[in-house]
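The complex appears here minus one protein chain, its other protein chains still in place.
Chain naming follows the written order as A and B, and within any one chain the residues start at number 1.
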Amino acid sequence: MSEYVLETKNLGISFGGLKAAQDVNIRIKKNQLYGLIGPNGAGKTTIFNLLTCVYKPTTGTFYLDGEEMKGQTPHRINQKGIARTFQNIRLFNNMTVVRNVMVGLHNNPEYKCSVLESVLRLPRHFKMEKAMRERAKELLRIFDLEQERNSLACNLPYGKQRKLEIARALATNPKLLLLDEPAAGMNPHETEDLARTIRFIRDHFDMTILLIEHDMGFVSELCDELTVLSFGTVLAQGDTKDVLQDPEVIKAYIGG
Amino acid sequence: MRIGKFKLNHYINYIVIGILTLVLSVMTFTGSRFDNSLLFLLEKMAISIILAVSLSLVVGFLGELSLGHAGFMCVGAYLGGKVAVLLAPALGNGILTLLISLLAGAAVAALCGVIIGIPALRLRGDYLAIVTLAFGEIVKSLFMNSSDESFGGTLGLDTPRFDKKYLFIIAFVLVLITLAVVQNYIRSKHGRAVTAIRDNEIAARATGINVTKYKLLTFILSAAFAGIAGVLYSFSNYTVQSIKFGYNYSIEILVMVVLGGMGNINGSIVAAALITWLNTWLPTKLTGDLAVLQNLLYALILIVIVIYNNAPALKSFRDRYNLGNLINKVLKPKADPSHIKDDKAKWDVVPTKISMDEILSIDMKQQSGPDPEQKGGKR
Partner (left out) sequence: MEEILSTLINGLSLGGIYAMIALGYTMVYGIAKMLNFAHGDIIMVGGYLIYVFMATKNPLIAILLAVVGCVILGVTIEKIAYKPLRGASPLAVLITAIGVSYMLQSLAQIIFGSATQMVTVYEFGAVKLMGATVQISSLVTLGVTVAVMLALTLFVKFTRLGRAMIAVSEDRDAAQLMGINVNGIITITFAIGSALAALAGLFYLLKAPAVSGTMGAMPGIKAFTAAVIGGIGSIPGAMLGGILLGMVECISYKITAIAPYTDAIEFSILILILLVRPTGFLGKKRREKV
């Protein structure tokens, strides 16, 4: 068992001649709330795509709990313990809210049920379905979505869609949760609510969270440590307070 | 509708078809004689329902288009028919021969599903459509050019004659089996994974769903049932001719699925029965060049229904005049709480902001850029 839940070593990727990310070294300890910030186009989402094996890194590698994860497929990486949300929400729009979460429970060994067992409708199928539904409802309760569990995901208001995406990611029982701009498009009241929820997830699920965010207030209030990216490279790294006072970071944000 | 824990709409198709089968078989065994053309129509309807329900699995639930359904059926028909021809002298024209040939037809069609599915499912949806179409043509051509001893070549393969009086009962039992397997599959965690893939493949992957496995499994299941329908066809018609299983037949099955409402199994069943009946009834009314009017009708059904159900501009209209919504309104006058809670209008503008962000961010531009594995500059 490694000291760090996530450790990247010189992680980098280039598209043709363009270096979208290079020499990114991030270390996240267990139970940490870690922020990844930077101006538009700094390569934050690219890092997420590398960590979820959507892209193959050109250089470097990364470890989850000390195990090398480079070269996995996106669904395997999820099963290994990295779950994510998307910048542009990706829900299963034509499925109900509760089913969205139940898809997240699909690979959980507690709810194992083979295709044959389902098709033959053996007792196990009914038992597992019931258990999954109960578990999904529990998760929805945490996110205050239980009332809407039977409406279609696409009919939820925007803020709740974001929450549902987090609930679905949590359902996969990850070791590390990646949140891609969870507060984007939310009003101050909803942002506050979200910050509370994220903290609750960290404590209640003993979760390690890496999040991308633009809202500085949100980040400074929430994160223990930060990495600032600019044009694909790490600009600053360390405790939130120190990093936010770094003149380089201020320059990158305010423009100089 | 729910009666206690029992969901009527989940089981209505079993009940209707089950009762129909029961009544007809009781009548048969008590000595009622049906007109041969009626028996033939019933068999054809059963075949169509199996085909439509199995295609619906791929088109409606997986969200991929297969244009080779008739090809899988053709494989099943020939192989099942051949097995029956070989077994009939030893086992007679009885139920045992029929069962073994059904299994053989299903197995070989499923195998073809694997062979076609592996390359095609890794690719974009359009490619699957064209590959399955190509598969259908290849199969047709191979059987058409087969030697007289193997599969009868252009003349086709004659199959043993199974007692017409009982064949439709077996056909309807097979319909029930198909429904049970398909619906149990769809209404399980596995079916949920399949619909998740349809709704958002990237999100499904990120949620840990093994997309390749489920796509392949669904495709194979669909092919296997097409094979079963093929074997039934070979017994129902006494002969199999590859020319019958062309592109047009695949389209006809697709029309059934689309007319029934994609992803709606009950709809597919009704549409399959209706189209099969139309196919026997229309030719008596339309003769000569007018026979083509039938094809025109199918074409228009495809275009109009798909545009009506999918055009983004018609969404509000659809929501207002949706049959299901109307029924819901009558049954429960109270609106769904999720619609009134929270200010929905305010968030309607947000997605535009997000897509702007996306366009400005570097991640977007990389998408169309050269592949990282391909060394070298831009085109």
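FYI, a residue touches a chain if its C-beta (ideal position, glycine included) is under 8 Å from a C-beta of that chain, and two chains touch if they have at least 3 such contacts.
Only a predicted model underlies this, so the values are computations on that prediction, with no experimental measurement involved.
Undergrad: Touching the left-out chain: which of B:Leu24, B:Val59 or B:Ile197?
TA: Spelled out, the listed residue whose C-beta touches the missing chain is B:Val59.
Undergrad: Determine which one of B:Asn36, B:Ser150, B:Thr280 or B:Asn309 touches the chain that has been left out.
TA: Here the residue in touch with the unshown chain is B:Asn309.
Undergrad: With the full complex in mind, choose from A:Leu18, A:Val54 or A:Ile142 the residue touching the hidden chain.
TA: Answering carefully, the residue with contact to the hidden chain is A:Val54.
Undergrad: Of B:Leu102, B:Ile116 or B:Ile228, which one is in contact with the hidden chain?
TA: Going through B:Leu102, B:Ile116 or B:Ile228 one by one, B:Ile116 is the residue touching the chain not shown.
Undergrad: Residues on chain B that touch the omitted chain in the whole complex?
TA: Chain B touches the missing chain through residues 59, 63-65, 67, 116, 118-120, 122-127, 129-131, 133-135, 137-138, 141-142, 144-145, 202, 247, 251, 254, 258, 289-290, 292-293, 295-296, 298-303, 306-307, 309-314, 355, 359, 363-368, 370-371, 374, 379.
Please note the rule applied: only the chains that are shown with their structure count from here on.
Undergrad: Under the stated contact criterion, what part of chain B meets chain A in this complex?
TA: My answer: residues 180-181, 184-185, 188-193, 195-196, 198-200, 202-211, 217, 336-339, 341-344, 346-347, 350-351, 353-355, 357-358, 360-363, 366, 369-373, 376-378.
Undergrad: Please output the residues of chain A touching chain B within their complex, sorted ascending.
TA: 13-18, 20, 40-43, 45-46, 49, 52, 54-56, 58, 73-75, 78-79, 83-84, 86-88, 90-95, 99, 102-107, 111, 113, 115, 118-121, 125, 128-129, 132, 147-148, 151, 155-160, 168-169, 172, 184-185, 187, 232
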